[in-house]
Structures are given as structure tokens and as C-alpha cells.
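Note that one protein chain of the assembly has been removed; the remaining protein chains are unaltered in position.
This part shows chain A:
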Amino acid sequence: MLDAYIQSYNQAVFETDKPAALDVVNQALSDGFSPEDIVFKLVIPAVELMMTLIEKDPDANLAQHFMTAQIAADVTEKMLEKFSKPPEMIGRVVIGAAYGDLHSLGKRIVSGCLKSLMVDVVDLGTNVSAEKFVDTAMTENAQVIAVSAMMVHTATSEKGSLGVRALLQERGLEQQIKLAVGGAPYRFDPELYIKVGADAWAPDGVTAAKVIVDLIREVKP
């Protein structure tokens, strides 16, 4: 029903043109579509289409990933305020940059996409200890811990994903909480995620959201 809008919206996102994307949303609203329609029939299908496009086109650039997340999160946040009742969330993820890592772009892209896909995101920021990841996931009843690492030593450190895995194992939580990782080092060695004890990884922030949603569904069918 909203195919034409989805196409125009994604065209704007691909050209990293936020005003044009917002114009499409405003046009759909003024054409009578509800805030719920905007999120579920425009933004979510558009993000899912973007995920597919990015999977097929690994040359999609970081600016496009960033704008996909940024625009989708902004629109969703604005529309949620206008929903007649709160939407049902798919699940919850605890996200942060690994211990010793102060980079935040990757997790911001992932968080933006997840929010638009109706996933609760608990963002712990940067330089997060393994204990904090696991403690927060337990208190927040999260299905997934997502650890971003932009440097080799923060990806491979015992205080990063390996530490999270050890704690999950120690506390008997491996069936309830899954571990996803992402960041530059994983692009250079696609098998690195296994070596750091993760259940899954993604080569970019937009795809990471899809991977995390799949993990949530494994734990919470």
C-alpha cells in the first residue's frame, strides 16, 4: 500500500538526504496514514528493504548506514508519541562498546535500527566491563548482549566479549542471553566472532540489527 512512499523514502536515505526522507513521512501523514501505519508499513519495511539492499551491495557506505538508522530512529520516536496505545516490543538488547573502547558510531547505528524495529535498547555507552553487560542484561531481562569493538585488542581482550561469554557460562545464562559482536576487526577476520565466544556477528550496523532480531527470536519465539 505504501510501496511508492517506501521507494521514495529509501531513495532519500540512500542519498543521505534526511529532509527529503522526512518530507516523504510528512506527505504520508497528510495523505491520511496513521502514525502506526508510518512505523509498521513505511519505516519498518523500508529498514528491512535497506537491510536486504545492503546485504546484496556490500559497497553501501557508512554514511548510508548511519542515515538509515538516524532517520528511522527519529521518525519512529516521533510517531510513537502519537500512537493510540504503546506498541508490543519484539524484545530487549543491552548494547555498548567493549571495555577499553571509546568508539560509539557502530552501536549508534545498530541502536537506531533496532529502535525502529520495535526492540528495546539499553545503551550502556562506551568502555563497558563484561560484568556490567551481564549484570544489566540480567536485571533488564534482555535476550541479547551486543558488544561493539572497533579495535583489535578490545575485540579480543578477556575483558570484552570473551569476558561476557565466561560470565554467561558461569551463571548458566547461555540459553537465555545470546551474544552478538560487531566492529571493524570482524570485517577483516569474519571468523573472529567465534574466537571471541560470540553467537553471531554482522559486517555493518544495519545488518547487525537484523542479526540481533534473529537472536531475540531464538530466545523468545
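Operating definition for what follows: a residue touches a chain if its C-beta (ideal position, glycine included) is under 8 Å from a C-beta of that chain, and two chains touch if they have at least 3 such contacts; residues count from 1.
Please note the rule applied: contacts and distances are computed from a predicted model.
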- Tell me the UniProt name of the left-out chain, picking from "Xanthine dehydrogenase", "Oxidoreductase", "ABC-2 type transport system permease protein" or "Uroporphyrinogen decarboxylase". "Uroporphyrinogen decarboxylase"
- Task: Decide which residue listed in A:T16, A:S34 or A:T136 touches the omitted chain of the complex.
- Result: A:T16
- Note on the structure: Note that chain A touches the absent chain at residues 15-16, 18, 59, 61-64, 66-67, 70, 100-105, 108, 127, 151-154, 156-157, 184-185, 187-189, 191-192, 195
